[in-house]
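Let me begin by presenting the structure, written as structure tokens, before commenting on it.
For this depiction, one protein chain was excluded, whereas all remaining protein chains were kept in their positions.
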Amino acid sequence: MNWKIWSLKKSPWVFHVNTGACNNCDIEVVNCLTPKFDVERFGVTLVGSPRHADALLVTGVVTAQAAPRLIQAYQQASKPCVVFAIGACACGTGIFRTGYHVVGPVDKIIKEVDPNAIIAFVPGCPPKPEAMISGIVKMLNAL
Amino acid sequence: MKKKYKLPIIASGPVHPLQEEMEFFQLYVDGETVVDIDVRLSYNHRGIEKISESLQFDQVPFLVSRICGICSASHPLAYVQAVEEIAGITPPERALYVRTIINELERIHSHILWVGLAGHFIGYETVFMWAWKYREPVLDMLEKITGNRNNYGNVKVGGCREDLPEGIDAEINPILDQIEKKMDMLTKAVLDDPILHARLKGVGVLKKEDAVAYAVTGPTARASGIPIDVRRDDPYAAYDLVDWNVCVQKEGDVFAKAVVRLLETFESIKMVRKAMAKLPKGPIAVEVKEIPPGEAIGHAEAPRGETFHYVRSEGGNTPARHKARAPSYVNVPSFKASCIGEKISDVLITLAAVDPCYSCTERVGVVERHTNRVIFDFDKLLQLSREKTEKIRKGI
Partner (left out) sequence: MSPDELFEKLNTIKSSLTLFDQPLDNRIYLHCESENCFEINKFLFQEVGARFVIATAIDCEQYFEILYHYSYDQTGCVINLKCFIRDHENPQVESITPLIPGAEWIEREMHDLEGIDFNNHPCLERLILSDDWPEGEYPLRKDWTHEKEI
């Protein structure tokens, strides 16, 4: 197995990007780090820059203002990079489908720059931390 | 008009990653002191008011609940109160109590979340981990009552969508007792810690006259000596049916804001207990046939301050106009008054004291005024804030 993939699977470092979310998903992402769920024991840790990240945790519908920032974060992340679309908004814009300022969802924007991007969807509003952990594990097993 | 998204013209190249002003908050500094602040709100703008106009009256609560994840009980409540005022509907008493219980449970977990984040920003990691662990039982309770940890979807025009489950009072009271004990321990620790006093007192002061000029609400206002609280000033739900106190401090600094939130958590715990004890039997909603033409306002006290909704109906199925104002909309600009003159190491905790959403706080950038270069990002600000706490700890 490619050693990059191996190290990603062993200890994925994640960078969180909010592209216009109500914050519920973001708080549940941070919840994953806290004692009840404690993902750090699996080697998952939040990093401060996309350049150090193996995975992007993207929340939000992708507003027109946030789209360039999402693309920039994706381009800066070292490949291979997995994009997790967390929450109903990121998976398919959810209830904000008809919003005039909404250009998402996440996979549409990412595929504009990289048609072969690896994207995983974790639906929910917000997805429970257990669902997020389960999504991450399933994705890593599929790599 | 076809909305087309255009890629940015500036290439990434050998340029600082944050140079394209992707930040929500931009602080301009002269040396180490903040001299000006700019905010770009459009990251989170989803056009909710326009979407409301295409939804039916009873679909809008699901939309507005997602304006802000952690005030997700107060937005639908304020909206529904506005519509009930237009139609002249009074929900049954049991529904008023259930609304109160859910809103106060949300306040409890929101304030504990804030305490944890404040700890995280100044380097008290144990407080962060501990606070977020102890808010979990409240979220479990909310999940038992409404089916979701956040975004409850419990309010509708005319009352509540669902009643409390059988036997919930036997489960809720032990959890409230447990949280009260833990919060008691934490509050005493905060009030007695000399390092926290040195770190937070006198920092990020919002003077009373600035608080009035910026029209702030909630704990931000109450910490600056302005005794306003929608629950007491214009009672709604069951707030005039249970006894409780408004918590006010005078100093306006970060410490005062922390004290107000800690004291309010205790008041909320007492309120939930009293509401559960006084809960009357009866229906949970009244039937609503149609919404006549008219206009009205509804407001509720969210954990961050007053949520205000204005609704206009022209007699159809959908609102003709719906204005939603979150409390952070007036509280965040006051950051200008409380942060200018502060050192960079205090920026994060001053911003956190106003309690904007976590993601907005993450998107802070510091720009050096004369060169216009972004010199610090969120991570660096976090590091500076924690270093200041360490220096104080070693000094004492």
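Per-chain residue numbering starts at 1, and chain names A and B are given in the order in which the chains are listed.
By definition in this document, contacts are C-beta pairs under 8 Å (C-beta built on N, C-alpha and C of every residue); 3 or more make two chains touch, one makes a residue touch a chain.
All values reported here derive from a predicted model rather than from experimental measurement.
Taking every chain of the complex into account, the omitted one touches A, B. Screening B:Ile195, B:Ile228 or B:Leu241 against the full complex identifies B:Ile228 as the residue touching the chain left out.
Residue in contact with the omitted chain (choice from B:Arg199, B:His299 or B:Arg386): B:His299.
Only one residue from B:Leu279, B:Val330 or B:Leu382 touches the chain missing from this view: B:Val330.
Listed for chain A, the residues touching the missing chain in the whole complex are 63-65, 97-98, 100-101. Of the residues in chain B, those that touch the hidden partner chain are 1-3, 5-6, 40-42, 45, 47, 49-50, 85, 212-217, 228, 233-235, 296-297, 299, 306, 308, 310, 312, 321, 323, 325, 329-330, 333-334.
The working rule: only the chains that are shown with their structure count from here on.
Chain A and chain B have Cα centroids lying 24 Å from one another.
If you check the complex, the residues on chain A that touch chain B are 16, 18-28, 30-31, 34-36, 48-49, 51, 59-61, 63-69, 71-72, 75-76, 94-96, 98-103, 109, 125-126, 128.
The touching residues of chain B, when paired with chain A in their complex, are 3, 5, 7-8, 12, 17, 20, 22, 40, 42-48, 50-51, 54, 62-63, 66-70, 72, 113, 128-130, 132-133, 136, 148-151, 357-359, 362-363, 377-379.
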